[in-house]
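Presented below is the structure to which this report refers.
Heads up, one of the protein chains got dropped from this complex, but the rest are sitting where they should.
Going in written order, the chains are labelled A and B, and every chain counts its residues from 1.
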Amino acid sequence: MGDLTPEVQRIAGNLLSQGQVDLVLGWAKAPSNGQSVPACIRQAEQAGRLIFDQYCIHNLATGLLDHRDSSERIGIFVKGCDSRGIVRLAEDGQFPRERLYIVGICCPGMKDQAACDRAASGLFGETAGDSELAGKCRQCAHPNPVIYDELLGDQQPPFLNDVRFSDVQRIEAMGIGERGEFFSQIFSKCIRCYACRNICVACNCRQCIFDETRPQWVGRSTSAADNMMYHAFRAMHVAGRCVECGECERVCPAGLPLMLLNRKLIKDIDQLFGPYEAGLSLEEGARPPLSSYRVEDPDPFVR
Amino acid sequence: MKSFAKSAITVVLDRLAEQTRTYVPMRDGVTSNFSPWSERRASDLALNSLNTTFSPKGIVFPQTERLYDFAVDGQRADISGTHAETGENILFGARACDRKAFAALDQVFLRRGYVDTNYKARRDGLTVIGRDCLQPGPFCFCDSMGVDPMGADGADVLLHETTEEFGWEPLTEKGQALTLRLNDLLTEKELIRPESAGCRLEVNVAGLPEKLRGMFDSPVWDELSTFCMNCGVCTYICPVCHCFDIQVMNNGSSGCRFRCWDSCMYPEYNLMAGGHNPREGKRDRFRNRFLHKLEFFQERYGSFGCSGCGRCLVTCPHSLNMVLVINRLGEVKVDAS
Partner (left out) sequence: MKNLLEYMGFERERYHTVWISGSEGEKFAAEMTGVVEDALRLGPCRKMRDETWAI
C-alpha cells in the first residue's frame, strides 16, 4: 500500500473548503509521543494534521454517536470494519446516511498501538509485537469498505487465516463443567471498566441498563456472578448486530477474549436463521435476524 | 551492603511467602499484576517487566470490598461480620511511581481527619519492598511529576539492582524485621549502584495548577474530550484514582454492604438523588478528572494526583492520556483578565 496520507489530507481539505461537510473525523499523530490517535478537524487548514498509517486501528464510527443530535454533515474515513459500523448505526436508526460523506480505505490490516506499546514497556521481553498484525485484523473477513462515497487504496484480500468459528467450536467441544470453569476464569478478571461497551458500535443505546440505578439490573461488585451477568447481557444485546470489528477485545485492559461470546451468537444465528453477516449492506427496511419475525422462525427453546 | 544474587530470587520469595502473603509482579496471560507468590508459577514472575498492567492499589484498596453483613427478621435487624482484613502482606518490587501513589492514597484515606478503618488496617499490615528503577520505560514520566525513580520514599526496604545482584537496604522497622527473616540468605557485599537512565518522556507541570484555575471554561476541554468514550479504564488502572461507591447486595432478608471502585467517567457517578446530574456530558466528566488530578488534588494535598507511571498511555482505547493532556493544557494561552 502506498502512503495514503497525502490523499487523505487532500480529500479532507477539499471537503471542508468546499463546505461539503462541517467536520471531518480521521486520524492524526499525537504531538506528545507520536501515537496515531483519532482526530476531528473543522477547518480546511487543519487537514495537514491528518494521516493514515498502519496504527489507525480505532473505529471512528462509534464517534458519530456524539453527533447524532446535531445536524452537522460529517466527513469520515473508514476501514472495512468501520464501514460496517456505519451500516450498523444507519440500520439502527442512530445516524442518517445522508449526513455522511464516507471515504473508504481498503485496509491492509492494522497494528495495535497499545499492544506494541505494552510490548515496548518490557512485559514480554524481546518478543515485541511491532511487526505483527493486530489480533482483531487477523480474523478480518472484510478489509474493504462496504459503504462509501469515495474509495482509497487497492482492494485487499480477507485476512481470516483462521476459521471464523474455530475458537467457538473448541469451547463447544468441552464438557459443561469445563466450560463453566473456563468462563468463570475469564469473567473473574474483568474489572468492569465498560471499555468494551463504550467502544462498541452496536452499543448505541442512549441509556444503558448497566448505568441504571433504579432498578439496578446488574450489581457493581466485581464478583464472578455480577461480571458474568454483565457479559451475558451485553452479548445478548448485541447479538445479531455485532459487526465483528473486534474493538471490544482490542480495548480490554484485561485481555479478555470477548469475541468468544459474540461469535457463538453469530454462529447460532447462522444456524438458526440462515447465514448472516451484520452490517454488510445498507438496505431500506432491512433488519437483523433477531429484530425481525417470520412465522417459520425456529423456536426449539419454547414449550 | 546486604544483598542476594538475582538467581536466588525464588528462594527469597519462598522464604518471605512462608509467613506472609507476598505480592510480586506476575505475568497473567497478556497482562500482568501484583499477585501472591504462592499462587502462581515461578515462570510467570515478571520482575524484569516495567510497570504491571494493573497497579498494586488493589492490595490496600480492593476493587470490591465487603464491609458488613445484615439480616432482617421482622422488626429486628442484625449487623455482623466486619470484613476488614488485618493480615500482613508484603509488596515486593514496587517502583517509585507506585509507592508515590500509595502516598497519595494515604493522604486521602488517613491524613485529613477521617481515617478509613479498612484502608488503615491493610496499609498498616503492608510491608513495601521497593526497587530501583534503572530503565524507565518509553511511557514513564515520573520524574516530571516530582518522583525520583531511584528514590527510597515509601519503601520499607529498597532493592538496589545491579547486573547480578539485588542489594537489600532496610529503611524502617518493618524492613528490619524482614531482614531478620532473610538473614541467612543475605550476604555482605560491596555493590556499585548504577545510575538510572531517567525518563525519556517529559511533561512540564510548572505553574499548571495556578493556570488551570482560570481554565474551567476553556474550549480546550471540548477539544481534548472529543474522543474520550467515558469508559473507566484510565481510572481503574490508575494507581492514584481512589473514588468508590458503597452498594448493597440484597438477598431478601439478608445481604451485605460492600464498597467498590467507582469511576468519575460514568454517568451515574455524578447522579444526585433528585435525578440531577451536574456533570452530564463527557466534556464535564473528562474535565473533572483532569482538574482533580492536576489542580484540586494539588491544592488540597500539595502534590499531583498522578505519579507518572504511564499506565494510561498504553491502555486508553483512543490513546488519550495524561501526557497528551498536560502538553495541550500547557500550550493553551489563558487570557489574564
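The definition used in the following text is that a residue touches a chain if its C-beta (ideal position, glycine included) is under 8 Å from a C-beta of that chain, and two chains touch if they have at least 3 such contacts.
Note that the structure is predicted; figures quoted are calculated from it, not measured.
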Residue in contact with the excluded chain [from A:Gln46, A:Gln94 or A:Ser223]: A:Ser223
Which of A:His67, A:Arg220, A:Arg241 or A:Lys264 contacts the chain that the document leaves out: A:Lys264
Touch criterion as defined above, residue of B:Cys256, B:Leu291, B:Cys312 or B:Val325 at the omitted chain: B:Cys256
Residue of A:Asp154, A:Glu181 or A:Asp297 in touch with the missing chain, whole complex considered: A:Glu181
Residues of subunit A (touch criterion as defined above) contacting the omitted chain: 171-172, 176-184, 187-188, 221, 223-225, 228, 232, 235-236, 261, 264-265, 268, 301-303
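Definition applied: only the chains that are shown with their structure count from here on.
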Subunit A-facing residues of subunit B, complex: 27-32, 46, 48-51, 53-54, 63-64, 135, 137-139, 201, 203, 226-227, 229-233, 235-237, 245, 247, 249, 258, 260, 262-263, 266-268, 271, 282, 310, 313-321, 323-324, 327
Sites on subunit A touched by subunit B in the complex: 30-33, 35-38, 40, 58, 62-63, 66, 113-114, 117-118, 120-125, 189, 191-195, 197-199, 211-213, 216, 219-223, 247, 250-251, 253-255
